[in-house]
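The complex appears here without one of its protein chains, the remainder shown in place.
Every chain is named by a letter (A and B) in the order it is written, and numbering of its residues begins at 1.
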Amino acid sequence: MALTREQIASIATLARLELSPEEVPLYQDSLSRILEFVGALERADTANVTPMAHPLAGLTQRLRPDEVSEGDRHECYQRNAPLTAAALYLVPKVIE
Amino acid sequence: MSAWETVIGLEIHAQLATRSKIFSGSPTAYGAPPNTQADLVDLGYPGVLPVLNVEAVRMAVKLGLAIGARIAPLSVFARKNYFYPDLPKGYQISQYELPIVADGALEIVLEDGAVKRIGITRAHLEEDAGKSLHEGLPGMTGIDLNRAGTPLVEIVSEPDMRSAKEAVAYMKKMHTLVRYLEICDGNMQEGSFRCDANVSVRRAGTQKFGTRAEIKNLNSFRFIERAINFEVERQIELLESGRPVVQETRLYDPDKGETRSMRSKEEANDYRYFPDPDLLPLKVDAALIESVRATLPELPDQKAARLTAQYGLSAYDAGVLAASRELAAYYEEVVRAAPADPKLAANWVMGELAAALNKEGLEVSSGRMPAARLGGLLGRLQDGTISGKIAKEVFELMWAHGSSADEVIESKGLRQITDSAAIARAIEEVMAKNPAQLADYRAGKDKLFGFFVGQVMKATGGKANPAQLNELLRSRLRG
Partner (left out) sequence: MSALHVRTLTQLADGLRRKSFSSVELVSEMLARIEKSQPLLNAFISVTGAAALAAAREADRALAAGGGGALAGVPIAHKDIFCTAGVRTTCGSRMLDNFVSPYDATVVAKLGRAGAVVLGKTNMDEFAMGSSNENSFYGPVRNPWNPQLVPGGSSGGSAAAVAARLVAGATGTDTGGSIRQPAALCGITGMKPTYGRVSRYGMVAFASSLDQGGTLTASAADAALMLREMAGFDPRDSTSVDTPVPDYVAALEQPIAGLKVGLLAEFFDKGLDGDNERCVREALRVFESLGARVRQVSLPSLPLSVPVYYVVAPAECSSNLARYDGVRFGHRCEQPRDLNDMYRRSRGEGFGAEVKRRIMTGTYVLSAGYYDAYYLKAQRVRALINADFIRAFEEVDVLIGPTTPTPAFPLGAKTEDPITMYLNDIYTIGANLAGLPAISVPCGFAQGLPVGLQIVGPHFSEARVLAAAHAFQGATDWHSRIPVGFA
């Protein structure tokens, strides 16, 4: 299961990762090897086996009472933000 | 007439009226200063985890019961992965393969009065995104995440609508329903209730669906109708000129009154849905369903039917009144105050009152004209204290001064004249003043009867009892 440069490029786009021209062949090689390695799964007989999404089989979602427990702490939270103004997080203009 | 048939399906997003967000303890109030209602969970901070709000679940179940849908005993939250600045985690927690509500329906009334069933494929719980602000930030977009994490129920219809009007009727009906259920405030300006419209056209008579375009974020009934009609024309033009319709997301521009392609959302939209490992399957058992069922109010259709049966209203009038839980309640309070003539009450509520409220942009719930007070006026009309014509005048004064019908009638001396002698005296005067017309009438010019009625009414300031006046006037004129 060898991946093409184009496939690596489109995966990187989907994942929003900038790759240098040098990185592309490296990931092309290692991802291809990983996919070949996990390809071993094909051989397992999983006819009518239900996929297991988490280890807590049988447990179901707990529900929270509808209560407001959080107050305004935006100043504290925004100390980690690269760029803000007027309490807004700023990003390069989104064109629509 | 047209060679083309329109096919429309709607995805309605209704914000659920919970106090706190669907997965966090932040408040959901609208209009707070930017980012003051976004906590660590809403911001997608490293390490934080979602915990589901019971009220959001109950509200989704309530909707499901109201549209006769199946409530899934087990539903699953999934991640919809895409990058967008107003989507903090890089994924939206939604429901994909196993939604909480499936297979419901809503009935709408078409213009010709016919009833049409609109199928509802599914309704699922999900979180709302934040907002991007483009104004006043040169080269930048500002992100306000107060809305992020607000609970939404996305209601997906079957492609059962065949015109913009049907789509609007369905949207309005759903709008009424969610407000009846008190699961959504329905405020469309604030985006609490909005929809995406999937629109396609096909040759009349053919079965296969045409390629559809999805028009995003329509937040007014007017826009929905215009956007769909524009889109239908656009697609027909394309097809008739032999060009294909591309499946894409489009945005409606209210100013230009047109839809345009939204490429930004298009590129690489492979959402990679998978079950959210931070949340376990959602179990809705019979006990929960029954406890929600117990809170169901009388639904719009049930109420309309009862109003017709109980008060003998026309289906139309009952429909108009039942369209709003508040309006219907107001109407029934008026009837309790003036029980003699429910039809009359309906006419006044939908006529004079609605007009007056409209002029001031008010709702019945505003208390501008208490139901008991309007009932008082109708009571005076029914017991003959005032005539219909005077009643309108009294209503104006009540509205202007916030006074009761009786106060107005007394202070302005608008009580109807029912004393035959007094009416007769007025008739004599009028006859004396108008000998020529009297002669013509007696010579057979019956049309002049109306003239005399008018003159006497004028002389009595409109207070003469119309029935008595007619009777007395006829005999006197005969001579």
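Please note the rule applied: a contact is a pair of C-beta atoms (placed from the backbone, for glycine too) under 8 Å apart; a residue touches a chain by one contact, two chains touch by 3 or more.
The shown structure was predicted, so the numbers you read here are calculated from the model rather than taken from an experiment.
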Partners of the unshown chain among those that are drawn: A, B
Chain A, residues in touch with the chain not shown (by the definition above): 3, 7-8, 11-12, 14-19, 23, 26-27, 30-31, 33-35, 37-42, 44, 46, 49-57, 59, 61-62, 64, 73, 76-83, 89, 91-95
Chain B residues touching the omitted chain (full complex): 40, 43-52, 79, 81, 83, 85, 88-91, 141, 143, 270, 272, 274, 277-280
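Going forward, only the chains that are shown with their structure count from here on.
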Geometric centre distance via CA averages, chain B-chain A, whole Å: 41
Touching residues (chain side chain B, partner chain A) in the complex: 18-20, 24-27, 33-40, 43, 45, 51-57, 74, 76-77, 83, 85, 132-134, 137, 139-145, 251, 262, 264-265, 268, 270, 272, 275, 277, 279-283
Of all residues in chain A, those that touch chain B in their complex: 10, 13-14, 16, 53-54, 56, 59-70, 72-74, 77-78, 85-96
